[in-house]
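Excluded from the complex is one protein chain; the other protein chains are retained at their positions.
All chains are identified by letter, namely A and B, in their written order; residue positions are counted from 1 within each chain.
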Amino acid sequence: MTDMPDTTTTSDPSYHVPAEGESDDAAGYYVPGEPIVDTKAPGGPIDERWSTRKFEARLVNPANRRKLSIIIVGTGLAGASAAATLGEAGYVVKSFCYQDSPRRAHSIAAQGGINAAKNYKEDGDSVHRLFYDTVKGGDYRSRESNVYRLAEVSTNIIDQCVAQGVPFAREYGGLLDNRSFGGVQVSRTFYARGQTGQQLLIGAYQALERQVQAGTVTTYTRHEMLELIVVDDGEGKKRARGIIARDMVTGAIETHLADVVVLASGGYGNVFYLSTNAMGSNVTASWRAHRKGAYMANPCYTQIHPTCIPVTGSHQSKLTLMSESLRNDGRIWVPKKKEDCDKDPRSIPEEDRDYYLERIYPSFGNLVPRDIASRAAKYQCDDGRGVGPEVDGVRRGVYLDFADAIARLGRDAIEEKYGNLFDMYARITGENPYEVPMRIYPAVHYVMGGLWVDYDLQSTIPGLFVTGEANFSDHGANRLGASALMQGLADGYFVLPHTIRDYLADGPFEKVAEDHPAVVEARESVQRRIEHYLTVNGTRSVDSYHRELGNIMWEYCGMERTEDGLKKAIDLIRTLRDDFHRNVKVLGSADSLNQSLEKAGRVADFLELGELMCIDALNRRESCGGHFRAESQTEDGEALRHDDLYAYVAAWEFTPEDAGESWATPMGTPVLHKEDLTYTAIEMKQRSYK
Amino acid sequence: MASVATQTSRQGSGPASGQAAAATLVQTPRATRTTIYLKMLMAGSGLIFIGFVLLHMYGNLKAFAGHDAFDEYAHHLRTMGTPILPESGALWIIRTVLVLSLVVHVYAAVTLWRRARRARTVRYQVKKHTGAIFASRLMRWGGVTLLLFIIWHLLNFTIGKVNVQGGATNDPYNLLVDTFDTWWLTLIYLLAMTMLGAHLHHGTWSAMQTLGLTGTERARVRSKRLAFAVAVVVTGGFSLVPIFVLAGVITK
């Protein structure tokens, strides 16, 4: 059923060389590498692959599990659920988080809901339809086997969470309620008011703490992973065998060794400085693994959410998302005339308002997908018709107006539906959204890219597994609403515990000594880095670098990307990175809580990741999902995919630069490995929302 | 600073380490060793006192019925329950229950007070008390005040029967009138009754909350109203007699 052209067969050695007439924008910025394939997904009918894999994955005898240790970095939905489940199974689990409690991981901030193909509404939903919607929503850039499995286990998640006591919304009859979410036509989203992420995370957190009491899991809070330990197993195979972590309270550099390492460390949206991520969300765990050999896949795929509260000034530290359900009743507009932009919006007559989404997309109107709505808002503001305060000379905001909805349904009905969101908006902006239209602007929200994993969620480093937002696997180029929670819990509760046993069946692996050269090297590299940040003694704060990096990324690698812009961004990032290492100012010491020092390490890694994101975006001269290349659009400005050229996962391998005379290994030219995406159960189509 | 030392020892045991955390989990939890159990003892004994002061107040109002009625009521307290019980038997049973309740109430209060002090050894530089009624913040020193008052009150009316206007007397009514004819004694008494009202205002609600009877918003609102009513009735009822004595309405 595939309409894939056969020019993209992996066996063709000339695969990396662009064919005649194709462009290779990133030429010179990368080195073509061997194709990469996922060898773990079984063949056969798509609906049997997961059962086949579960059956074929080898078992570990319960008595042996006590001898096998697992390190899990991160305690969000993916990490906490995995730690709890593996603890229940009897493995020895060490769970790490940088926050003061596992319960604070940023999964907690998810508002909308969690999808599951329960078909409780009998409205035609099924595993296959959830699979179909997710692949289509991801703009045909995800791996179909993984997505099918995700849809398949989605139903188990709801059962598990309900049994744990997650207080999902219910109907009067006592059964679970569902709503339709994110533009899909079936009601498959389970929710707990606007705090679904919180409730699911607390459920996983409680399961995790239960295992702490049972003695199977040990938690290390206020600990940050700063290096991955990769050890040669004597048979020429390099395996992930532990991490170097810093106790953020005492500053102690600790070595933790285990049979397998799981990264569930979340996404890297904070590379943009301003995002809806938590202040501490960072890429360090993933980036350190990447530097040690784990490939980074599709790093440029970023989701920009259209309904966030706009920036008010240069002091802004983070952006706040408001549920996109607001677009169900609110109408989005900007003034038609530039001179109206600083007027009271209520004084602007109807004929002087441009309801641009309703105008351009008459059939979907204000409900177009996230990426389209975001880009459209950017265009209006770039055109000088944005509203709200001027920041750096531009008004970045559009109106989301509820006046019509209030007139139609009454204020009480609106309050009932959106009261908590309106309150939040009023608290942050000091404006009353019942009286004055809300102002919204897009913000970075989620990254679909992440470490490359196979069907078993194992990275290119044996023994290093990656789950949740930290991996790349399930969302393609765009994530649908209510799918992130689903993926995090699917990975942690139901996928990883099955796939990891196949790897652990070879264990316990030979014990690694603390003075093993690989361990010593890892520890020393951490100590070197820390010492470096504390001794540069320059003039600029870490935050100022982070903010500048964010501006570069937002400007050139944000909602719309161009060849020239990306090349410029790469230059700017390289200059900034160089300056950072010469001129950053980090005060205090290494042996106590030092938040500047923590941030310095994270920003240093963002400064490297940012470059790779730009290179990835430069290479992908097509528009798909959250990635929009200005060079690849239809005549009327819509995203244009090139399935003939880019139906692949771009998996990047890190190479250290040869002439590494400075304190740390600088970045070399990355190597691009392509994994072909073939679809057997679904046909590739161009999206249209007109 | 006293707190620093304890903080250090906690820190030293590894605050972030799960192993240290697991080691400090309570191994054999018992409901009877909890602070809530102490609170329940306090609530139970407190309810006994509420019953007692209501009856006591009712009895005091007999003063309005005149000398003979009041003394007959006082005498009846000694003879109630006879002949099954010996003379003053019932009274001693009540006294025993009250003394035991007092011991329990004070013991629980002192224990919880000490706990509370240990729970925050470094004080705030600035602290507001949003959400607390004033009475709730008077419970401990108010309790001490009431204890002192009870001692004086017992010396005055029960044990010593000290009549400031004429030595010991066996006539309760005359003792009462003589006492409250003295303005400063009435003043002390009225202040003590105000304190009792405050104690009951928070204490009655608190007892019901501690016993788990206020689990819904409605029940909470109702019990807060009830607590206020008890406080007003008891304080008001006890205050009537001394005020009327001082005003010359109740006389010998």
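General observations
The criterion applied here is as follows: a residue touches a chain if its C-beta (ideal position, glycine included) is under 8 Å from a C-beta of that chain, and two chains touch if they have at least 3 such contacts.
The criterion applied here is as follows: contacts and distances are computed from a predicted model.
Chosen from "ABC transporter", "FtsW/RodA/SpoVE family cell cycle protein", "Cytochrome c" or "succinate dehydrogenase", the protein name that UniProt gives for the omitted chain reads "succinate dehydrogenase". Hidden chain, full complex: it touches shown chains A, B. Contact with the undisplayed chain is limited, among B:Ala65, B:Met80 or B:Val122, to B:Val122. For the chain missing from the display, the contacting residue among A:Ser69, A:Ser145, A:Thr221 or A:Asn366 is A:Thr221, taking the whole complex into account.
Across the entire complex, the residue among A:Thr52, A:Ser180 or A:Thr312 in touch with the chain not shown is A:Thr312.
Chain B residues in contact with the hidden partner, per the touch definition given at the top, are 1, 3-4, 6-8, 10-11, 15-16, 21-22, 24-26, 29-40, 112, 115-116, 118-133, 136-137, 139, 202, 205-206, 209-217, 219-220. On the side of chain A, touch with the chain left out of the figure occurs at residues 81, 84-85, 88, 99-106, 108-109, 118, 120, 156, 158-165, 167-176, 192-193, 195, 197-199, 202, 205-207, 209-210, 212-213, 219, 221-222, 249, 276, 278-280, 312-313, 315-318, 320-321, 424, 427-430, 493-494, 497, 541, 543-544, 585, 587-588, 592-596.
Operating definition for what follows: only the chains that are shown with their structure count from here on.
Put simply, the C-alpha centre of chain A and that of chain B have 60 angstrom between them.
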